[in-house]
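Only one protein chain is missing from this complex, and each of the others stays in its spot.
Per-chain residue numbering starts at 1, and chain names A, B and C are given in the order in which the chains are listed.
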């Protein structure tokens, strides 16, 4: 156990994706309930469908590079999920993968940079900013904290998700509620915390 | 107060109808609830609509004879109520009225005979028999007891209505429920008890 | 409920029907809905009616190729004789009228009284009872089988025959044939709420369903733990097929009771087609939607009608009503 070195290969990314698939599986109902309060009650089912497909694809075939694994995962999400989260999470992973290029391994600094490209893709596609009560409220602080290591990123992600509770939504479906969106955790911010947590757990487990 | 003589005129019948209209008004919800359990939840509203029309007609114009009052009331029910109870109660009153002919007054024996003609009309029109869990389970015993006076008729009517509870319906909408109709009071039997009670009260009040 | 007060629900709806369908003449006060071009020369008049709460039945089926007039009663309460008598006078073109009556004690009595009134006015009247619901045994111990989904088939097919100019006896015979060839079975996943009562007509806990319900919010013959769409289709179709042994292709109505989403109803339709294929009953035509409803009840019913070539031809004939329209 314990971190031995900070170089990540395709198998590491696969383990991350499988861990996320598991987390989504067990948290699906919770995510749907969050989405029920300020959205349309499908976020859990959406991600479950998406990450189940990702896991299946990665069990059937493991691409050679971490970048290729993420591009494959992103494509699966785009063509299986739909809704807002499909294109957004799909682009996040695909852009991260593309940024990794076709190197066989990436060190943590490279992965962090690639994730930044992924988050930039989410911003570009969805037009949201931190504070709009979206997944970005988890992803942006988590990435900033990632410089201090995975546990810090995880803590920042979890805090980021909870910090969406007092916010009024300005993007996505929850924005229709205006002030009534205040007082609820954003479902996408919650699922993003699962994604970062899965990454941190897999990293801790290498 | 107290009964002075047993001769009934048009005004007496009008008072009976108005008393019935009042009783239906205050019991409408109860009748509808009974009908909700084994029927279609409209019996209270049906009779309310019908007897309101009867009361209005009789306030506007008082026909000269008891027979004519009942014929008018019966016609109002037929053309205002609909459902099973409209034609049945309408025929009951109309046939009773017709049996009274155009005498200016009727004594209690004549009224009893006329009511028998009314009940016969209900049997003929609906094809039900006592024991089928219908208004007849109130009307038939009440008429039999009427020979012993109005209070006896009223007691028999109220007992008749309650006695429908253990019966399985064989006529009307409740019969669709088969055995599940057992254990509920028949709404038409309950409203017939109101009709007999109204008659007894008006008679006691003369 | 989306209403003003319970007392005006039917009148309000009639005003709304008048506003929505200029091709109908709506007598709000007397509660008669008539084809604007009635009486149609040389055509038998078709009249139906019944309690309200089953919309689009019957007013939604008034128009060329189907009914000439509809008489809506109060919610779940059969109309009064005056309405049908008035309708008969409005649509009779001298070839007589046919009353299409769902078999409920109240409907039968009120239509019978109307028949007398209309005949007194010199209108020739025939009457056909619709009694297709296999959930009710037709015996001395019941008021007989209820009229439900088959009403749509009777109105459409007899309506097509009348539109072609068939005489009263023929239109009546078609209606009778269709009724005899039709059977239905219904299931409720929730009770409905009538405006007068304002709350569900019976308690149906989540996770249970009622088998063999009618269209008046009455409970069914049996309550069970919730079943899947597949199981309900098996149960309902088999209940119908136990009574009707089709020797030819069927018309199929997969009917929603009012509050079942069309998404679910289409899924149920798939299961009904599956079980019919398994039972080797070919489906000649099918119709899926909320046609014979019970206010906001969730649930569905299945109606089958054995149809010979002639009935299929009448089915395909043009129809132009608010709720059923093709070929025009």
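Here, a residue touches a chain if its C-beta (ideal position, glycine included) is under 8 Å from a C-beta of that chain, and two chains touch if they have at least 3 such contacts.
Computed from a predicted structure; not experimentally measured.
Taking every chain of the complex into account, the chain not shown here touches A, C.
In the complete complex, the residue from C:189, C:250, C:281 or C:311 that touches the missing chain is C:189.
Residue positions on subunit C in contact with the hidden chain: 1-5, 8-10, 12-20, 52-53, 55-56, 60, 75, 189, 228-230, 232, 254, 258-271, 273, 283, 286-288, 290, 293, 295-296, 298-300, 325-328, in rising order. One chain of the complex is left out; on subunit A, the residues touching it are 32-33, 36-42, 44-46, 49, 78-88, 125-126, 168, 170-173, 175-178, 180.
We adopt the following convention: only the chains that are shown with their structure count from here on.
Chains making contact with subunit A as well as with subunit B: none in this assembly. With every chain reduced to the mean of its CA atoms, the largest distance from subunit A is reached by B.
With centres defined as mean CA coordinates, subunit B is found 73 Å away from subunit A. Chain centres here are Cα means. That of subunit B falls 32 Å from that of subunit C.
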